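Other chains of the complex are left out, but the ones given are in their true place.
When the chains are written out, they are named A and B in that same order, and each has its own residue count from 1.
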Amino acid sequence: MFKHVISIKDFSHKDIDLVLGQADKMLKILNTKGSSDMLHGKVLASLFFEPSTRTRLSFEAAMHRLGGSVIGFSDPKGTSLKKKETTADTIRTVAAYSDIIAMRHPMDGAAKLASDVSTVPIINGGDGSHQHPTQTLLDLFTIKKELGTLNDLKIAIVGDLRYGRTVHSLVGALKQYKADFRFIAPELLKMPEEYKKGLKYDEFTELDVGDADVVYMTRIQAERFSDATDYEKVRGSYVITPKTLSTMKKKSIVMHPLPRVDEISWECDADPRCVYFNQAFYGVPTRMALIAMLLGVAK
Amino acid sequence: MFKHVISIKDFSHKDIDLVLGQADKMLKILNTKGSSDMLHGKVLASLFFEPSTRTRLSFEAAMHRLGGSVIGFSDPKGTSLKKKETTADTIRTVAAYSDIIAMRHPMDGAAKLASDVSTVPIINGGDGSHQHPTQTLLDLFTIKKELGTLNDLKIAIVGDLRYGRTVHSLVGALKQYKADFRFIAPELLKMPEEYKKGLKYDEFTELDVGDADVVYMTRIQAERFSDATDYEKVRGSYVITPKTLSTMKKKSIVMHPLPRVDEISWECDADPRCVYFNQAFYGVPTRMALIAMLLGVAK
């Protein structure tokens, strides 16, 4: 089995099923007793070399729900790490204090580097524009729990498909489950060719979700556009509203990795198909599963 | 019973007595075993959108003394929350990770807003100039423990009575216990009419504590004065010294919400009537009581 969680590309179909199976067991724990003592006495180091409050709190909640403890930092500013010490030395030191490390780092490849020197398992909580494998796994878990299956789904992915790390990883993973994709993006932010290889897909520049089972919404950032008017136009037309929802199937879901700004209107939140806060919640059992598997207390 | 702790105004006389009764039980736990496993496996999210080290550590100590765990942040700077996400979305997300949320926010009404969207109980740890109900409850608990009763006391309140949030809440709560007030403030910072309605009170501009049972001292901030000389004069004359203490009754107490700067001189600290550090301590059992009550493990 995997010894670290660095990239979703390292996860076979079987690995993913294994993780989601464990996540399901963790979900049962959360929904019944609320927590477990499985990792009593164990220590997670939560090292955020770049702030990410949501991801950090999710990892830390996961560790606490397993009965373990947490040490760490939420931001390298205000730590002594701004000194010239290498990340490798920091990791080797913290590995001496802890049983497992969850980390986010602004540099591509930092998590892989960490796993090369660490004496304890590393979980990548996002490294640069590179990988964010626990996001992908929680996205898959969300789809499975909300729709009952991952197989043969129609998935509309909306927004910045060119630069979106989350989206590229998700597409790579869903490919193994024979998804039928609907890529919805402005011309400038279309899905790059390399990620479309071997996929069944259609492309759209208008926000037309068709008969999608899943609408996966992402944010479009102003920085991508050189012309502010172009940005405003795109921004205005890539918004999920109750009207959008009214065209969607009864059994379908709207997802979002959060934070959202205004790309899903507030009036949508009450619709049971809008599952983005459930999705945030599913991050906890997913991360519990990974931590427990890496520490050998769940197989 | 109350489902959130947003404003002291929501607390009836009976609610307050209930909380103080529970706080007393928590105090016994602290003074005997030191802690409990009542909330083993539960997670408190401690969200400080504005720093307040004292209040934060008190809440977190309270949760740990109940056997629970804590996630959170101490400052929005150095988190990813400075992005454009709404507080409502942050709360909904964190509510998916935790069993209860204690929060401080610079914006008036933020705690109420949070309670409207949260799926878990919210405790207001201070919102803007608005409310800080746990401070009021711990003040009441302190008076009760130190003097044996809350009823029919003579309470001198000193300092910035015009803008002081703490003071307004305390006066509102003590009103229900038939307090006889002595408002001591410079002309500029007198208690506003609206808070004096229905009270038994006298007003003074000199620091004359009379035969008060409780002297509640607060800090006067330079910003309130347009003329620095006026400020220096006031500042110099509103200081509790051993001389002030010498005029006070044997059975009386000096309180302060802390931090103090120089409005109570250091030589006073050794006097057993100066109970401000006890007051800080009483915050822990008070917050333990609130957390346990909101989570349904204490009634």
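The criterion applied here is as follows: contacts are C-beta pairs under 8 Å (C-beta built on N, C-alpha and C of every residue); 3 or more make two chains touch, one makes a residue touch a chain.
These numbers come from a predicted model, not from an experiment.
Colleague: Assuming all chains share one sequence, and 2 are in place here, what does the full complex add up to?
Modeller: This structure file describes a complex of 3 copies of one sequence.
We take it that only the chains that are shown with their structure count from here on.
Colleague: Just how far, in Å, is the C-alpha centre of chain B from the one of chain A?
Modeller: 40
Colleague: Can you name the residues of chain A that touch chain B in the complex?
Modeller: 33-37, 51-54, 57-58, 60-61, 64-65, 67, 70, 74-75, 77-78, 258-261, 277-278, 280-281, 284
Colleague: Of all residues in chain B, which touch chain A in the complex?
Modeller: It comes out as residues 40-43, 45, 69, 71-73, 78-81, 83-85, 89-90, 92-94, 96-99.
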